[in-house]
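For chain A:
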Amino acid sequence: MAKLDIENISHAYGTKEVIENLSLTVEEGQVACLLGPSGCGKTTLLRLVAGLTSLQSGRIRLDEKILSEPVSGIETPTEKRNVGFMFQDYALFPHLDVLQNITFGLHDPSPEKLAEIQRAMIQMDIVELTDAYPHTLSGGQQQRVALLRALAPLPRLLLLDEPFTGLDISLRAQVREDTLRLIKQMGVTTLMVTHDPQEAMYMADHILIMRNGKVEQGGSPREIYQFPATEFAARFVGQTNILQGIVLSTGYDEVMTSIGPVPCLSMRDLEFGTDAFISVRPESFEIDPNGPFGAKICTIRYVGQSILLEVEIIDEIGKGHRLKMRVHPNLRVDEGEEIRFRIMPDFVTVIEDPLDD
Partner candidate 1 sequence: MFAALNGAKCTKRFFGISMFLILAMFAMDKTTAIAGEVVNLYSYRQPFLIKPILKAFTEKTGIKTNVVFAKKGMLEKIKATPGAADAVLTSDVGRLHDMDAAGVLQPINSNALEQNIPSAYRHPKGHWFGLTMRARIIFASKKRVNPGGITRYEDLADPKWKGKICTRSGKHVYNVSLFASIVAHSGEAKAKKWLMGLKSNLARKPGGNDRAQAKAIHAGECDLALANTYYMAKMATNKKKKVQREWAKAVYIVFPNQKDRGTHVNISGAAVAKHAKNRKNAVRLIEFLSGEYAQKLYADQNYEYPLKTGVTIHPLVASWGKFKADTINLAEVANQRATASKLVDQVDYNNFRPSN
Partner candidate 2 sequence: MGSWCFEKDSNFCNWYGMSAGAGFHIEASPRLTSKWLQLDFWTGGALLLAFFIALPLLSVGFFALQPSGDIWHHLITTVLSRYVLTTIGLMLGVGVGTLVIGTCTAWLVTLCQFPGRRIFEWALLLPLAMPAYVVAYVYTDVFEFAGPVQTLLRDIFGWESSREYWFPEIRSLGGAIFVMTLTLYPYVYLLARVAFVQQSVCILEVSRTLGKTAWQSFISIALPSARPSLIIGVSLVLMEALNDFGTVDFFAVETLTAGIFDVWLNMNNLSGAAQLAVVALCFVLLLLWAERKSRTNQRYFNTSTRYQALPSYQLRGVRLLGATISCLLPIGFGFILPSCVLGYYAWGFYEESISHNFYSNLSNSLVLSSLSATLSVLAGIFLAYGVRLKENTLLKSTARFASIGYAVPGAVLAVGVLIPMGKVDVFIQGFLNNVFGISTGLFFSGTIAAVTYGYLSRFLALSYGTMEASLLRITPNMDGAARTLGLGPGRTLKRIHLPMIRGGILAAAILVFVDTMKELPMTIILRPFNFETLATHVHQLASDELLEESALGSLSIAAAGLLPVIYLSRTIRGARPGAEK
């Protein structure tokens, strides 16, 4: 397995810049996930790594081996990179059966290798489809064939392009679990792209939030969720409340907002008196009759594992602020009811100034 280094790469189609000076690293055996909305350059990045699109500037390395570096004229052909690629549409070869598809990348597979593949097929529950042709398979089956095909030649790096988007919701969880288990079992370094934060959180050791051709924030799923660096990152991986305030004191870790002082776990070393925006996750709120904050419930959404409330809180100058909060499903409240609560600092973080757009 190998470590992938992407250094300062840029890519444009015509005049449209799709990737701008982007760098990232995927550690050996790690599952990294590029998360971002459609059209942000994620797929292009995968294609650049695979060599399916030639790099315009920057450098891509797999361990010490340079895959692409336009400056020195290096552009290893795709077929010599030893990367596995699973396409969003799976791209199964329609004229080959399942086993032929899976063994496509192997030259004269040994009996042991075939046995190994057979075991993987059993594990992925597609062993009875050996002789079937792709068009007779369901989406989930196709996905698993495509995954095994990409993994069969034991690639040093696995690239997954939206691996689960084509699947029914009901199938997804299972396929996701199977896929992850197989990848981890093989220990292959993996870079996947998705626009689904749930999927990214579930699969990835390391998440990279991409926006407009740049990495907005990278980190473990916990870091990303607990300490989003920007409003975009915060909103992309879940719901949040953005509040503006002034840093009260680095010692107390509180931000004075218009609704009052909010405790904050990550101050990003801002100094006393600085203007700051904070992201307050809906999980930060705790119902407490003695809490410092009071608000009126506007809407109630019961979703099983929790209740999502939208409340209105009136600040000092009488202006209303809407807050989203997630509370325990046991709570029985009605719309219009007044509640009191406090804010826990664990899911509150200072973010960069939100953009105007």
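Quick note on the criterion: a contact is a pair of C-beta atoms (placed from the backbone, for glycine too) under 8 Å apart; a residue touches a chain by one contact, two chains touch by 3 or more; residues count from 1.
How these were chosen: all candidates are chains of the complex that A comes from, given by their letters.
Values in this document were obtained by computation on a predicted structure and should not be read as measured data.
Candidates 1 or 2 all belong to this complex, yet only 2 touches chain A.
Across the complex, chain A meets candidate 2 through its residues 13-14, 16, 18, 38-39, 41-44, 47, 50-54, 73, 75-85, 87-89, 91-95, 104-105, 133-136, 146, 149-150, 153, 155, 159, 161-162, 165, 195.
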